[in-house]
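The other protein chains are all here in position, but one chain of the complex has been omitted.
Moving on, here comes chain A:
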Amino acid sequence: MTAVKTTETAAPAGDLPPALPPAATGGAPRRRRRGSAFDRALPYLLLAPALIAILWLIGWPVVSVFVTSFRQLNLGELVRGEIVWTGIDNYVTVLQDERFWDVSLRTVVFTIAVVGASVGMGLGIALLMRVLTPWVRIALQIAMLCAWAMPILASTTVYQWMFDQNYGILNKTLVQLGFDSFAGYSWFSSGTSTLSVVGLLIIWQAIPFLAFSLYAGLVGIPRDLYEAAGIDGATGWQTFRAVTWPEIKSLLMMVTFLSTLWDFKVFAQIWVFREGGPSGESTTLPVLQYLEGIAKSHFGVAAAISVLMMVILGLITFQYLRKLLQTEEGKI
């Protein structure tokens, strides 16, 4: 989800002041203790709609996905409204399927590659932006903004056109440059090649957010730290290690975490290019879940895949998630 994005994006310009929740500072609670029953109920009344919505539309589906994963639920059972419990049969089916392991491994490798490349390049561009002449920096920022703002389906369509086998501008350019073997070259003839194009598309659209956030973080580093490092005669690399890195590390961890959440569950781009093909070679876990659940109507098996998907994502992000929750809990 674009979700958490904003908190970060707000940072470049607005940067929310880390104000203490006023409620904790004294005045308000004192008044409320003397307040009427309505006053005491007010916060709960204000929270009720959001709480009900979250429990109903997020909480219940989370429970339901676990419950469904222990049921045999195909189209027949669904139409008849039958409830058939099968214990861990769905998990056995999924885990015994070699394809599931292939797809899981592919998903993890794909996620790591895309996150690594986009965060790495995002940091590189953020560092680069600091030394650019202003008009070059603005040109770069506008270009990145255009990439960022393009709806996913629009950019996917444009990439399909650019990578078109016969008339795509990429193949035509490569031929112009003298690589004649690219005339009529199909970029989607193998899973690896398809996923590489999808990966490039995702990285291209992910970098702007990363570069802008990290650049905002870099700009916030006090100048005198660099001056001090300069006086001490530090080299560029030493300055980066001693000054930049410690200041930017937590922000970098945060955006890496968010990127992992987003890139792991990519569906639209992969589906639109080749529907997980050719012959299932570019299928990732979200695509597998869709194929089993929606295309084949094996809802129970698909729910088991969903649960395993969350487990894998949880394993990848566990360390960071725990730390994040601890920090946030301390802040509240």
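Criterion: a residue touches a chain if its C-beta (ideal position, glycine included) is under 8 Å from a C-beta of that chain, and two chains touch if they have at least 3 such contacts; residues count from 1.
Note that contacts and distances are computed from a predicted model.
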### Query
Which listed name, "Nitrite reductase (NADH) small subunit", "Carbohydrate ABC transporter membrane protein 2, CUT1 family", "(2Fe-2S)-binding protein" or "aminomethyltransferase", is the one UniProt assigns to the chain that has been left out?
"Carbohydrate ABC transporter membrane protein 2, CUT1 family"
### Query
From the list A:Ile83, A:Val109, A:Leu145 or A:Val219, which touches the chain that is not on show?
A:Leu145
### Message
Using the touch definition from the top, which of A:Ser155, A:Thr194, A:Thr256 or A:Thr283 touches the missing chain?
### Response
A:Ser155
### Message
Out of A:Ala117, A:Leu132 or A:Met253, which residue would touch the omitted chain in the full complex?
### Response
A:Leu132
### Message
Using the document's contact rule, name the residues of chain A that touch the chain not shown here.
### Response
1-7, 9-10, 12-19, 21-25, 27-29, 32, 40, 42-44, 46-47, 49-51, 53-54, 57-58, 60-62, 64-65, 68, 78, 125, 128-129, 131-133, 136-137, 139-140, 142-159, 161-162, 164, 166-167, 169, 172-173, 176, 204, 207-208, 261, 264-265, 267-268, 271-272, 286, 289-290, 293-294, 299, 302-303, 306-307, 309-310, 313, 321, 325, 328-329, 332
